[in-house]
Each structure stands twice: as C-alpha cells, then as structure tokens.
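Here the complex is missing a single protein chain, while all its other protein chains stay put.
Note that the chains take the letters A and B in the order they are written out, and that residue 1 is the start of every chain.
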Amino acid sequence: MKYLDEYRDPVLARAILDEIHRITTRPWTLMEVCGGQTHTIVKQGIDEALPQGVRMIHGPGCPVCVTPLEQVDKALAIAARPDVIFTSYGDMLRVPGTSTDLLALKARGADVRIVYSPLDALKIAVDNPDREVVFFAVGFETTAPANAMAVAEAARRDIDNFSVLVSHVLVPPAMTALLDSPTNQVQGFLAAGHVCAVMGWTEYEPIASTYHVPIVVTGFEPLDLLEGILMAIRQLEEGRAEVENQYARAVKREGTPLAQRQIMEVFEIGDRTWRGVGPIPDSGYRLRAEYARFDAEQRFDVGTIHTLEHPACIAGAILTGAKVPLDCTAYGTLCTPQKPLGAPMVSSEGTCAAFYSAARGLDARKVSLR
Amino acid sequence: MCLGIPGKVIEVRDDAALLMGKVDFGGVRKEVCLAYTPEVRLGDYVIVHVGFAISRVDEEEALKTLEILEQMGGLVTTELATMGPGMDRPAALSDDGSPATFGSASAPAGAATSAAGGPS
Partner (left out) sequence: MNADGPQPTTTIDPMSLSCPVPIPEGARVILGHGSGGQLSGALMREVIAPCLAAASPGGPLNDAAVVDVAGTRLAFTTDSFVVSPLQFPGGDIGELAVNGTVNDLAMMGAQPLAISLAFVIEEGLPLTELARITSSAARAAAAAGTQIVTGDTKVVGRGAADRLFVNTAGIGVVPDGVTLAADAARPGDVVIVSGPIGLHGVAIMSVREGLEFEVEIASDTQPLNALVAAMLAVEPGLRVLRDPTRGGLSSALNEIADASGVGMALDETTIPIPEPVRAACEMLGLDPFHVANEGKLVAVVPAASADAVVAAMRAVPQGEGAARIGEVVAEHPGMVTVRTIVGSERIVDMLVGEQLPRIC
C-alpha cells in the first residue's frame, strides 16, 4: 500500500535504530502521546530495541482509555432504553463501566450498533424515524471534525431523532497537566500525528518553549516512530527544545483549517475529567449552546450517576511515568486484561495492557494460553 | 489518535451540499467525505479517519522523508562493508559501560531483508 509499505522497510528500520544508538550518550525519557503510536511501538518491539537508557512512556493517548467513567455509565444508561438505537465506534463496546459494558448490554437485548463513521449513525437516524438514535462521540481532536460534521448535518437536514453523547478530549492540556505534575519524568514528546494533521502544531510551540521540552510531530508506521524518536533524542542531546515535524507528508503547521472551523462551529472548549488522571480544565469539547438540542445528556435524563473506580488502581502514576505496572499491587492479579481495574489496562494500548501482553513481570513459563 | 490511513481519491462528487468521494486503499474502496479537503483532485492521496479525509498527502514531503531515511540506510551499509566480519553495530550506551547491543538477535545488518509489502 502506497505511503504505508515504504515506512515499514526493515533495513531502513535498522539504519535508524543504529543512528539512535550512535547519538545517544545519556538516559532519556520520552512519551508518545497517541494510542496508535503505542500500538506500533509495542507491536514492533521498538521500545525494546532502543538504547538501554532510553525509556518510552506510553501516554494517555487512547480516548477509549481516558473516557471518563461517568460518560461510559451515561452511555450505558442511554443504551439500555428501549426507544434508543445506540451507535458507537467499535473500540468503546468493551470499555467497562461501573457495573457492565455496551457489549454485555447488547447481549441482553439493547440495540447497540457499531458504526465506522458518524455519518453512518446519521443514516441510521434517517432510516429509523420512530426511534431515537444516539451516537457516542468520543475521540481526540482527530475525530472531532467527523463528529462535528454529523451534528452540523443533523442541524442542516433537521434530523430530530439524532443526538450525540460527547466525550472529546484535547492533547495539549493533557501534556501541560503532565508537565506540571511534580512527579513528571517525561523529557520529550512524540506528538500525535493525526491530531496535528487536523490542528496543526502551533499549540505546541508555547509548550516546547515554556517547559523546554522537544516535541516531534510523529506518524504511525515503524519508520515514522523511529525517525521521531531519533529527532527527539537529537534535540535532547543538543539541548534544543523545539517543535519539529517528522510526519511532513501529512501534517502542515496550520493543519486543516476547514476542519478546525467546523469543530469550533459545533463545539466549544470545556473542562473534562480523564479516567485515571482526573479533571483537567479546558481539556475537552462540549456542544455549543446553539446545538444543545443534539446533546444526548440533555435529551435523556440519565439520573444521578454514581461512578466507582477501583481503589487499587494507580493509573495516574502510570500515565505520568512515575510508576510502572510492576509497582502496582493489583497488576497481573486483581487487574488483568480480562478484568481491568483502570484505564491503562482497559485499552490494548494502555501501558499496563502492553506490559501484560509482553508477559513482562509475569513468569512467562507459567503463563499458558488458557 | 489514530487510525488514519492513506488512500487514493478515485471519484469526487457533490452530494447535496456535502463533498463526497470514493477512495481506494490498496484495492479496497470506500465512500469518504471530502468536505475538509476540497482542494483534492483525482489521483491525490488523502489520510482518512472514520470516513473523513483529514488531510492531503504531500507527495514531495513523502519523497523527502524517504530520501533522508534511505540515505541513512545507505550510510550504514557502506560503514558495515568496511568493517570486518565479527564486528557488531557501533556500540552505544549501557549501564555498566560495556558496549550495548539491542533487541533480540536478528538477521545480520546488511542482509537484504525484503522491503515491506510481503508476499502477496
């Protein structure tokens, strides 16, 4: 596949790894923000191939991981209603709420449907005028233009039986919250390539200069990740702290202006709680007042939601890199991918799930596939 | 995040005020909303995420990136060719000061592993 395969060449991968080894003289701690990047890093074993002192911390970059428990519980409450067709991206179906998940609800008879695009959800609304169709609008900035368009189209075409449950999160506030934390260990970032394809990278320039951290906008293929890591380490070795763009084939400094315009027409910035991290001010999107009629939270009275996170979960410390899964008393025992307690074990891209999958810290010989 | 993959625009049409199109991903075709990239022409590549084109792939930049990477690849193979047998990759950091090797054993560097794309 063009523009994908070229960035998977094993010979070039070795070449970049060699260069990373050549220029690294001190230990460094980097964070890749995006779940898709974590995916590639763990899948290809890139973090294991880096020089000994270079540590990759897997950031809170999967919206599935960080969707607040409260929003998940609201989704479940709405999906359980007989008059509702609840539509969602596939990832969200297995996220555990306080007592159940969407997939289990589906097994009990709720009309829960997976959609590939928010426009598909809109089509379901048009095709089912006598039902209420709710779309679980989660994601980072990458997904916001699509979710915004669904709402804008619903307004334009007067599709009244459509509403969205919004749970958008933004990357820059999460980065600054991490950098402000007294236990932060991250010295350089690989910024999320597709978030920046939409938003550009101007928001990251003040972060780089204020906190003196290199930020490299990075893609998702193995060579992209390796080159991004190389560029970040080069900056650190040279004492620089700039925003650089590794993913030049898809990202421009100004991003995609039309997408940004659509986002700001439909959404406004608001406070958001990140599961496993806590509330971060101005770190999410919510619907603007003009679109309030499409807000599922207002359309459906979901009652009072009492959320309950497990007390043993140290997700916050994991996400800042202050602790590793091996430091957690619940890791591998109470908390496993089958029965996750917190965000980093919930998603396949979370740090704890990634560690567990590589049988790190577990006696591999004792781990059978049953 | 995340799952955005590049595909080739093979059809563009105005669908009741929404710019829609068909994009080809290595033989798979899908309807994609092009409203955010109205400047694309047939044959252009776009990055598609959840059914929307979120940016246009810049062919020139793509080639530049590959060139830099290939140069790196070229430099390394030249270097290794001048080393004798039994010499490993250039050593780097290790906590006890000894030369570090990384990852698990793999094919000797310089062995022409086939380019990604795999057998079809």
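A few remarks follow.
To be clear about the criterion, a contact is a pair of C-beta atoms (placed from the backbone, for glycine too) under 8 Å apart; a residue touches a chain by one contact, two chains touch by 3 or more.
From a predicted model like this one, the values you see are computed outputs, not experimental measurements.
Among the residues A:62, A:148, A:191 or A:266, only A:62 touches the chain that is left out of the figure.
Touching the missing chain, out of A:115, A:191, A:215 or A:318, is residue A:115.
Across the entire complex, the residue among A:91, A:227 or A:295 in touch with the chain not shown is A:91.
Residues 1-3, 5, 25-30, 48-50, 103-107, 113-114, 116, 118-120 are the ones on chain B that touch the missing chain.
Residues of chain A that touch the chain left out of the display are 1, 4, 8-10, 13-14, 17, 35-36, 39, 42-46, 48-49, 62-64, 89-96, 100-101, 103-104, 106-108, 113-116, 120, 139, 143, 222, 226, 326, 329, 331-334, 336-340, 346-349, 353-354, 356-359, 361-362, 364-370.
Just so we're on the same page, only the chains that are shown with their structure count from here on.
Those residues of chain A lying in contact with chain B across their complex are 1-12, 14-19, 21-22, 24-27, 34-37, 39, 45, 48-54, 61-63, 89, 116-120, 139-140, 142-143, 145-146, 149, 153, 156, 192, 194-195, 197-198, 220, 223, 227, 246, 248-252, 255-256, 258-259, 262. Listing the residues of chain B that touch chain A in their complex gives 1-6, 8, 17-18, 25-26, 33, 35-38, 45, 47, 49-52, 54-55, 57-59, 61-62, 64-66, 68-70, 72-73, 75-77, 89-95, 100, 102-104, 106, 109, 112-113, 115-117.
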